[in-house]
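Only one protein chain is missing from this complex, and each of the others stays in its spot.
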Amino acid sequence: MLRIHVVNPNTTRSMTEKAAKAAQKAVGSRAQIIASQPEMGPVSIEGFYDEAFSVPGMLAEIKKKEADGVAGHVIACFDDTGLEAARSIATGPVIGIGEAAYHAASLLAGSFSVITTLSRSIPALKTNLARYGLITRCAKVRAAEVPVLSLEEEGSPAVARISEEIARAKREDDCEAIVLGCAGMADLAAKLSTEHNIPVIEGVSCAASFVCALAELGLKTSKLGGYARPLPKPYLGSFAGFAPD
Amino acid sequence: MLRIHVVNPNTTRSMTEKAAKAAQKAVGSRAQIIASQPEMGPVSIEGFYDEAFSVPGMLAEIKKKEADGVAGHVIACFDDTGLEAARSIATGPVIGIGEAAYHAASLLAGSFSVITTLSRSIPALKTNLARYGLITRCAKVRAAEVPVLSLEEEGSPAVARISEEIARAKREDDCEAIVLGCAGMADLAAKLSTEHNIPVIEGVSCAASFVCALAELGLKTSKLGGYARPLPKPYLGSFAGFAPD
Amino acid sequence: MLRIHVVNPNTTRSMTEKAAKAAQKAVGSRAQIIASQPEMGPVSIEGFYDEAFSVPGMLAEIKKKEADGVAGHVIACFDDTGLEAARSIATGPVIGIGEAAYHAASLLAGSFSVITTLSRSIPALKTNLARYGLITRCAKVRAAEVPVLSLEEEGSPAVARISEEIARAKREDDCEAIVLGCAGMADLAAKLSTEHNIPVIEGVSCAASFVCALAELGLKTSKLGGYARPLPKPYLGSFAGFAPD
Amino acid sequence: MLRIHVVNPNTTRSMTEKAAKAAQKAVGSRAQIIASQPEMGPVSIEGFYDEAFSVPGMLAEIKKKEADGVAGHVIACFDDTGLEAARSIATGPVIGIGEAAYHAASLLAGSFSVITTLSRSIPALKTNLARYGLITRCAKVRAAEVPVLSLEEEGSPAVARISEEIARAKREDDCEAIVLGCAGMADLAAKLSTEHNIPVIEGVSCAASFVCALAELGLKTSKLGGYARPLPKPYLGSFAGFAPD
Amino acid sequence: MLRIHVVNPNTTRSMTEKAAKAAQKAVGSRAQIIASQPEMGPVSIEGFYDEAFSVPGMLAEIKKKEADGVAGHVIACFDDTGLEAARSIATGPVIGIGEAAYHAASLLAGSFSVITTLSRSIPALKTNLARYGLITRCAKVRAAEVPVLSLEEEGSPAVARISEEIARAKREDDCEAIVLGCAGMADLAAKLSTEHNIPVIEGVSCAASFVCALAELGLKTSKLGGYARPLPKPYLGSFAGFAPD
Partner (left out) sequence: MLRIHVVNPNTTRSMTEKAAKAAQKAVGSRAQIIASQPEMGPVSIEGFYDEAFSVPGMLAEIKKKEADGVAGHVIACFDDTGLEAARSIATGPVIGIGEAAYHAASLLAGSFSVITTLSRSIPALKTNLARYGLITRCAKVRAAEVPVLSLEEEGSPAVARISEEIARAKREDDCEAIVLGCAGMADLAAKLSTEHNIPVIEGVSCAASFVCALAELGLKTSKLGGYARPLPKPYLGSFAGFAPD
C-alpha cells in the first residue's frame, strides 16, 4: 500500500493529529498516512519569521520519510511552508495544503475567496497565489482575525468569526467558492458549506487526495530546473547534519 | 461504487475507447468509468468550428448521465470543449483533460511546455491557459503538426514527430515538464517520459483521477455565478429537446 | 453597395429586428443590413448553456450569408457568441457587439464599466475582456439583474434598474464611460448618456460601423493560425450537413 | 458633411500629404479631411525627445480645428504623440494611428506583429500597447532599422527591408497579422499584404475610418477623469498663448 | 562635490524652492542641489495638457545643466513629466519623484496607497505605475481633491483633507505605506507619518537621494534602446533652437 507523509510544519501535535485524520479520511484505504512534525520550531506559523524557523525541521522530516520510501508528501500548513525546498529533495509529489485548496477551488468554481486567520498572513498567501498563477481566480483574501491556536480550543469563538467572514465574502466578493485558509480549519468545511450553501474547500484532504492520485499515476516531481536535487556541499555549524549528499 | 462519466466530445469511437481505458486504469477499482461520445458532430476537433459542433451532442450525453446519477464527468478533449456549459448542468465535478494536465503539471514542476497536434489549435489552448490562470506556468505551446486522427493509425509517424518536439522543448523552452496536448496521445506518456527523462503528463488519467478525488471528498461544482443552472426557457427548432427545465 | 450580415444568435425575432434597425441606422446608406437569427436554439442567451445551443444555428446563418457574398458579419449578442468559430468560416470581418463596444469605449475613455443583465453572465464577459486584452480598461462588470427578455417588454422596470446601476458605477467605479451589456439595450444608449452625462456605448451600432469600416478598407479576417478555415472532415448524425467542405 | 482633422505631429509636409490622402481615401465621400502639421518642431519623430517637441505645436493645431468645429481628430504618428493631452481639449473622438492599427488588427486576427522604423522606437510602442491593454495581442514589435524620412525617398531600400522583416515575423512570431509601424508606410500595406498573404494593417486609414464611425454614431470623448478639460490657469513665457481658458 | 539638478517642471518658483530645500536636506553635504524651473509653461501641472506644455521648457533646463556637467537630475513633479525624453539627453541618472517614491515604498512595505491632489491626475499616475511595473505593489491611488497650488497657501485646508484620505486608505486599502502624490506635499511627510503611524513617503527627498546614490556608484543612464541620444535633425519654427546636435 502507498504510504503518504503528512508533515505539519509547526510543532503543535494536536494540529498534526487533526491533519493526519483528515488526510487518512480523504485517501481511505488507498494509502496509509504517516504524520510528523518538526522536532524544533514554532508552535504555530503566523507570518514570515515563524515560517523561516519551521522549514529546517520540516525538511529533516521529509528527508527521513524519503529514506523510508514514502510515495509523496503533504505540507500541512496553509502558507505552503518550504514547498519548493521540499520538492528539491523529494522523488514523488509534494503538495502544500494552500496550493491544493486553490487548485481544487479552481476546478469547481470560476472564482474563490480565501478566509485565513490573521491579516499578517495575507501578503504571504497572495504571493503564493501569484506564484501558482491562480491569483486571477481569487476574488479576495480575507482574515477572520483569529489566532491559529484558538482553532485548537474547544468552544472558541473562532468558528463564529470564520462563518461571519464567509457571509461577508458571499455578499461582497462575487466569489463562487470559499477556501479555508488554515490547517486548523480542516474539520469545519462540511458544516460551513451546508450553512452557507457554497462550496467550502479545506486543503488537507485535497492535498492528501491529490498526492495519492499523482502517485498512483506514477507521476513524480520534476528534477529539472528549480527542483533539481541540492548539490553536495558542506553545511557549517549546527546545520552540518543537514548537508546534501 | 462511484460511477464517472468520460465523454469524448468528438464522434470517433476508437478515441472514446482509448480515453475510457486510460481513465479506468487511472481510477482502478475506486470507480466505474462510463464512456460516451455525441450522436452528432465532427470526427475530430481541430479548431473553433469543429468545437462548436461538438458541444450540443456532448451536453446531451452529460445530461443523460446526470439523470443516471454519475458522480462527475471528464471531458476528454484537450481543448476542454464546452467545459463551462457542462458545469452549469452538472452536480458533481466536471474536469477537462487539458485543464487537468495543466493543474497536474503545476503541482510537479515550476513550468511546462505543451505539445499539441496542429498549430491552428494553439490559440484556443492559450486562451484556456489564460482563463485558468496557469498561462504563467506555461513555457510554450508547440504543435507537432500531426492531424488528430493520425494518432489512431498503427505505425503512424506522429509519435516520432511528438518525440522530436519534446526534445526541442527541453532544449529551447527552459521547461521542467511536458504536457501532451491531445486525448489521442493518452497512451504515449510513460514511454516518452522515460525516453526524455522529464515528467510527461497526459490529461485523461489526471482528469479521471481528480474527478474521482473531488467526488470522494464530497465536493461539488459551485452553483453560484457562472455555473448557475440554466434558466428554464423555450429552445426553438431542432434544439427544442435540449431546453433547460 | 456593401451588404453586412447582422446575426442575432438567439431565436427571438424582435431582438433581431431591434439590432437590424440599430445597425442600419449606424451604417446609413453605406451598406445594406441583412439580418437573421438561427432556426434552432434558445430564445435568449443567459449563461454558458444557452450559448452552446445558439452557436450551431448561428454558424449556419453565417455560412449561408458567406455564400451570398456579404462583406462581413456582426454577432448581435453581448457575449460575442461563437465569435471565433464564425471568423474561421468568414472571409470579411466578423465583430461581436461586446467586443465592438469595449473597443469603442477604449477609444473614447480611459476606463469603462459594463452594465449587463444577470450576474450569471458576468464571468463570461470577464473571460472575453481578458481574451481581448481590454480587461485592464474595464473598471467593473455590473449586473442590473434584469432578464434579457424583459428588455423587450413595453413599460418594463428594467430601464430604471439599468439607470440606477449606471449612477452607482459613476459613484463607485472611477469609470469614464459606460458600456451597455446586452443587445436588447441598443435603443437606450443616447437617452442614458444624456441623463448621466457620461458616454454610454452600445455595441450593435459600433459593431456594424466597424465591420463596414474594415470592409471598406479591404481588410479581411486572417486565415493564419486560430482562424484558419476548418479542415474537411465528416460530421456525424444530425450535424452531417454542417461539415466543412 | 463631417470634417475630420488629420494632424501630422512632425513638420514634414510630404508626410502630412501622404496621411491626408490615405485618410481621405478611407472615409470617401462621408467626410472631408482637413490636414495640418505643427508650425514648430522636429521633421520626424524618432524617440522620446522628438516626441516632446512635437506635442505643443500639434495641440495648437487641434485647438484651432476644434474652434472650427471639426468632428474629430486623427494623430498621424505611429507613437500616438500627445494623444491624451489632445483628448482633454477635444469634444469629438481623437484616435492615434498606432492605436487604430492595434485595434483593427485585434478585430481581424488573434495576434499581430508590429514592424516599426528604428529600434529606439520600440520601447515607446510597447508602453502604448500596454496602456491600451493590447500588448497581450502583440506577438512582437520589430524594427526594420530604416529612418523615418527614408520612407519619403523614391527608390529607397526601406521597402525591401520592411518586406524582409514581415517574412521573418511570419516565420518566427506565430503572428496572424502585421501592423506597419509608421505613418510613412501608409501606402505600402496593400502590396505587402498580397506579397506575404497575411493581413497588413496601416493605421492612417483605420484611424480616419474609426473617427468617422464614432462621430457618425454621435460618440464623444469622455470628459470625466483623465480627459477632463484643462483647468484655466496662467502659462508663462512663450507658452502664455497656450493657456487653457 | 557632486552637483545635482532638481527641475520643477512647472513655473511656480515657490514649489521649486520647496523642492530644492527638501532635496538639499536629503543629500546633506554629499552634493550641491541646483534648482530650476522652465522659462515657459503652466504654473501647475494638473492633467495631460499642462504636462505637455511643461516638457519643452524642462528639457531646455536639463540640457543647460548637462552642459554644466551636473551628475544627475531630479524631475520634481509627481507625474514624472518628460522623464523618458530627459533620460535620452542625460548622461547621469534621471529620476522622477513619483518613480522614486514608488520604489522607496516598495523597499519598505509590501503595498502602498497613493494620495494625490485631483482625481483627473489618477489615470496618469496609474499609467506610470504600470510602466514601472510597480502597479502590482499599489493598493489604490486616491485623490484628496485639493488643487496643487492650494498646497502653497498658508493655512489651507488641503493638509486636513490629505490626512483624512490617509486615514481612509489605512482603513479600506490593506496598504502598508502611504505615498504622497505631489511635489507640493514634500514638507508634510514626517508629520503625517507620526500622526497615522504608517510610513509616509514623499518623492523629492527619495529622488534626490537615489540620484546621488547612483551617481556616487558611477552608474549612468543606458544609451541603448529607448534612451539612445536623439538623432541630429532640423527642428522648425520657434523650436529650432531645441534641435538635437
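Of note:
In order of appearance the chains are A, B, C, D and E, and numbering begins at 1 in each one.
Here, a residue touches a chain if its C-beta (ideal position, glycine included) is under 8 Å from a C-beta of that chain, and two chains touch if they have at least 3 such contacts.
Just so it is clear, the model here is predicted, and its values are computed rather than measured.
In the whole complex the chain that is left out makes contact with A, B, D, E. One of A:I95, A:A109, A:A124 or A:I201 touches the chain omitted from the figure, and that residue is A:A124.
One chain is missing from the display, and on subunit A it is touched by residues 11, 38-44, 46-53, 55-57, 59, 82, 84-85, 87-89, 119-120, 122-124, 127, 130-131, 147, 225-228, 230-231, 233-240, 242-244.
Listed for subunit D, the residues touching the missing chain in the whole complex are 119, 122-123. Against the chain not shown here, subunit B presents residues 110-111, 174.
Everything below uses one rule, namely that only the chains that are shown with their structure count from here on.
Subunit A and subunit E have centres, each the mean of its CA atoms, that are 44 Å apart.
Between subunit A and subunit B the centroid-to-centroid distance comes to 27 Å (mean Cα coordinates, whole Å). Across the assembly, subunit D contributes residues 110-111, 174, 225-227 that each touch 2 or more other chains.
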